[in-house]
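Here's the structure we're looking at; comments come further down.
All protein chains but one are shown in place.
Our next item is chain A:
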Amino acid sequence: MNPRINDFIVRFANVNGTGSASANYLFAKTVFRMGVPVTPKNIFPSNIQGLPTWYEVRVSERGYLGRREGIDLMVSVNPQSMAKDVLNVKAGGYFIYDSTKKLNPDYLREDIHYLGIPMMEMANGAFEDPRKRQLLKNIIYVGALARLLAMDEAVVRTLIEEQFHGKKSLVEANYKALDLGMDYVEKHYSYPLDFRLEKRDLLKGKILVDGNTACGLGAVYGGATVMAWYPITPSTSVAEAFEGFCKQYRKGEGGENNYAIVQAEDELAAMGMVIGANWNGARGFTATSGPGVSLMSEFLGLAYFAEVPAVLIDVQRAGPSTGMPTRTQQSDLLAAAFASHGDTKHVLLFPATPKECFEMTAESFDLAEQLQTPVILLTDLDLGMNDHVSDPFYWDVKRKYKRGKVLTAEELEGIGKFGRYLDSDGDGIPYRTYPGTHPTKGSFFTRGTSKDEYAAYTEDGAAYKRNMDRLTRKWDTAKGMVPAAEVNLSSQSGAVGMLYFGTSTFSSEEAKDLLEGDGVAVDSIRIKAFPFGKEVVDFVESHEKLFVIEQNRDAQMRKMLIMELDCPPKKLVPVLNYDGMPITADSIRQQIIQSLDPKKTSNHELSKTAV
């Protein structure tokens, strides 16, 4: 039988807080450097030390970056989760375990292979320092994998050197551990396995990075100067990334900071600070997750109604309430789109890759200032905290910040009476001034109460309605300004389409290929923003049946389409996943096939993966 090249899944089962992350990353990064598409996913508990944690790496020559079910190789170094880990291996797959202790006979299955490696025993023999033993035990299994999966040894060594740049003793200790793993495999097993790696050149120019880092960098490039935030998983690393990049790229000549980061007392205060900063002419933003969005809702309504720009990055996790803080979901759509009471709606952006996290974060500042309203970037834990193969970050040399309609002192001199909420241009977007612009002109009172065109408080129903109608005009203007959806027509017939956004993209695109193999041609549209542009309206109108793929229970995107586009609900079929794990292509395909032809049951040869 021919070996399977660059198409398999490895899962590492570790104990949280034992330094396994860097060893596992070393494995994934090696695959990346070998030019082979790779998707690592961290499956971790809401815990600092002691609980089970997994790291799953999908290797896909064809470039499928979504999650797939069915584990070909399990590296099990956590006795706590071993019973479950054994069951999760695909029939015919491999189970690597630490054979320092004899394997519990209950864990023996007849349909998988066992590869025992005495990792702890070898680490204890080779290293003195108990802490090092623990860390280097992890490198021993990377060594074993290097042989079993035919990893490029030189790449692994280079990566180790890069990681410990110059620290010779650390590099040597890691090399030693690596050798122990490789030697053991060489002596005891036949290698490589029937699935393995082979060097390719499929990732030219690509980068491997997580979405939160990209968002933090995007905020630096987008000109954010004020960040206020409150720690919450999985958004915390956005703030950390922003701070890290600011320390590198935002220092003045005397070491002073060209930015201000405030760790707020809660999410309410964080959003208040963002609004205060933007009101005063600085680009301010915050990052949070579902519970934070709930807390920020009142302020979001104020920013909408008082027309103050604000940027919010919502790294979604599984809700409701505290939900599953370390699992992914796309379930804040409705909460974000309609955050706050009264007739309120917000602009949303849906990045699908780190490149888009970077670009859309930067763009969100332009949009927020041009539209004078909050812009919410909806990413999620999967995109935010996992590394993704991505096109490189891009910035146009000629790009200038779009600061929107802001009047200068000179411009104020040239106009008659300044009306903060006058719709002079007919696009619903009024002109604003920053505090301190002019000694006698342009000052106004910003308020969450109703006001007339000159910002004076009023309870006159007609004036209130005029203002609300202008906000609707502004909303319509936004439709033409937000990033347009990506449309892909393949069927020509216009009968069946699929609609997806954010991290559902990878698996949806893979599912599309699978369906094509089944003889089902499907058009597709990837939504990038809310409100929906004309291309979305056209796509929905021109298809008889539309599969709306998303990762929440209540089909929230579907609901938004129904509400905003006024289309017949029956033609929008929900395709859902909400177990907290990223959606898979196989699941999408199954759901679509079932809906198109309920009698036909597709073969599902992969064993279910339970976490």
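The criterion applied here is as follows: a contact is a pair of C-beta atoms (placed from the backbone, for glycine too) under 8 Å apart; a residue touches a chain by one contact, two chains touch by 3 or more; residues count from 1.
Note that contacts and distances are computed from a predicted model.
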Among "2-oxoacid:ferredoxin oxidoreductase subunit beta", "Sulfite reductase", "ABC transporter permease" or "ATP/GTP-binding protein", go ahead and choose the protein name stored in UniProt for the chain not displayed. "2-oxoacid:ferredoxin oxidoreductase subunit beta"
Using the touch definition up top, pick the residue from A:V226, A:L312 or A:L546 that touches the left-out chain. A:V226
Given that one chain is not shown, which residue among A:G17, A:P320 or A:P435 touches it? A:P435
Among the options A:S294, A:S443 or A:S491, which residue touches the chain absent from this view? A:S443
Per the definition of touch given earlier, which of A:A21, A:V171, A:A456 or A:L596 contacts the omitted chain? A:A456
On chain A, where is the contact patch with the chain that was removed from view? 33, 206-209, 217, 220-221, 223, 225-226, 228, 245, 249-250, 252, 255-262, 264-266, 268-282, 284, 298-299, 302, 392-397, 400-401, 433-440, 443-449, 456-459
